[in-house]
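Every protein chain except one is present and positioned as in the full complex.
Moving on to chain A:
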Amino acid sequence: MLRGALCTTYCPEILKLATQSGIFVYRQPSWKRKYSPPQVGDSLFCGDNMAASTGKGGVTSFQKKSRTKTLQIPGTRPSSQGNQLLVSTGVPSLDHIIGGGIVVGTVLLVEEDSFGNYARLLMKYFMAEGIMTRHPLLLSSAELHPKQLLRDLPAPVSDDIGKAALHQEDVSSEKNVEKEATMKIAWRYQNLRTEQPELGAFSKFGHYYDLSKTMSSEMIDTAPSRLFYLPDELPLEEQGMWNSIRNPAYVKLLQSIQDVVREGQFDLTVPQPKDVSRTVLRIGLHSLGSPLWGEQDGGTSHDTSLPHFLHALRAVLRTSLTACLITIPTHLFQDMAFTRRLEKLCDSVIRLESFAGSEKEQNPAYKDYHGLLYIKQLSQANSLLSYMPDCNDFAFKLRRKKFAVEKLHLPPELQDSQQREQDDPVAALKTPSTGCFSTSGKSKLDF
């Protein structure tokens, strides 16, 4: 070290040398050090402080010292933004784009596609994830009996993946042990795994499901669940037109939600004894706001029953350990302003648009996918800002074992591109700023 120079080092050997030779050594006091730098032999994964989040994809070399004690509940993990708990939606790639999962105490609104298939599928994934993580369920539906929905849940594949992951970890750690003696220069990296796992693949937080098999009925029956089927709960005479300001169907639903929260001890305002293990209640409200719930005129009269229900639901959720997924067929509403008001009263909003039956199905740019997914709003609860994704162009595709949500990339060139520019769908999708390339397209003189 040169005289008058300032350098930082974490290596204890150099520090020892420095103090011995009389160079002034300044150690930052520990209260200032928020992040502890890695020491030799430390594992570089997020260790004891984070609950059950092994496969986050990006391995950081700092361990954040958590100051507050977050509730350790199986099947949840703390968010990266703050000390909030997240719960998986059942689709790991969807979790990733909405910022890690659904924040406990908030509502994720899914605006349905035209036929409602993919929204129903998302609801099934949400419920299946609840059964895998042993969270109690509350499922409500007006047209399809909730029992039928529950009977049809996809079976998990995660057991195989989990075993494979363990096996791979053993193999790679063996390799590392052999290499330990050899890595003399890059010794800091000897504890790193040799390959990076897929995003969210091996963690216990999100699971993968196989749609060709249904979940075993013992698993479903042993899971604590409460079902709300509208024709059972409210006789037909009371539904339909109502005189008072509120739709009795929504009131009944909210009352049953409140009852479950109170009985299941999910309420955070009521102090619980320490030995009671807490868990998160998953609420799924399928196809709320459809004509079967009483929304007759598609929102044109700005009837306030549904907004008031959502507002009151927010009041219940904010003070309890619950996570809610609601699907609403907003394509049935004629007035966009009504839809916007509903969105503002929910925390996170995504919209599904499937290609089935539309002209986009023939578009070669979309040929790998089944539909588009738009993020309209992300949860801002308990934080100054919501999670900001990289981009907002997402498409989803449904495979037997995976519902994958991916960024939509326009391919640079398609194999069977049209001769004329007007027919070329890729050129149509490109922004006007790249229009100069499309004009110099197909001339024989170009090389």
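Here is the rule we use: a residue touches a chain if its C-beta (ideal position, glycine included) is under 8 Å from a C-beta of that chain, and two chains touch if they have at least 3 such contacts; residues count from 1.
One rule holds in what follows: contacts and distances are computed from a predicted model.
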| Given the options "holo-[acyl-carrier-protein] synthase", "Elongator complex protein 6", "WD repeat domain-containing protein 83" or "Sorting nexin-4", which would UniProt use as the protein name of the unshown chain? | "Elongator complex protein 6"
| said: Touching the hidden chain in the complete assembly: which of A:254, A:283 or A:350 does that? | reply: A:254
| message | For a quick check of understanding: of A:227, A:292, A:312 or A:332, which residue touches the chain that isn't displayed? | response | A:312
| field | Absent-chain contact - pick from A:246, A:331, A:360 or A:397 | value | A:246
| remark: Where chain A meets the left-out chain, the residues are 82, 244-246, 251, 254-255, 258, 302, 304, 307-309, 311-312, 314-316, 318-319, 336-337, 340-341, 344-345, 380-386, 388-392
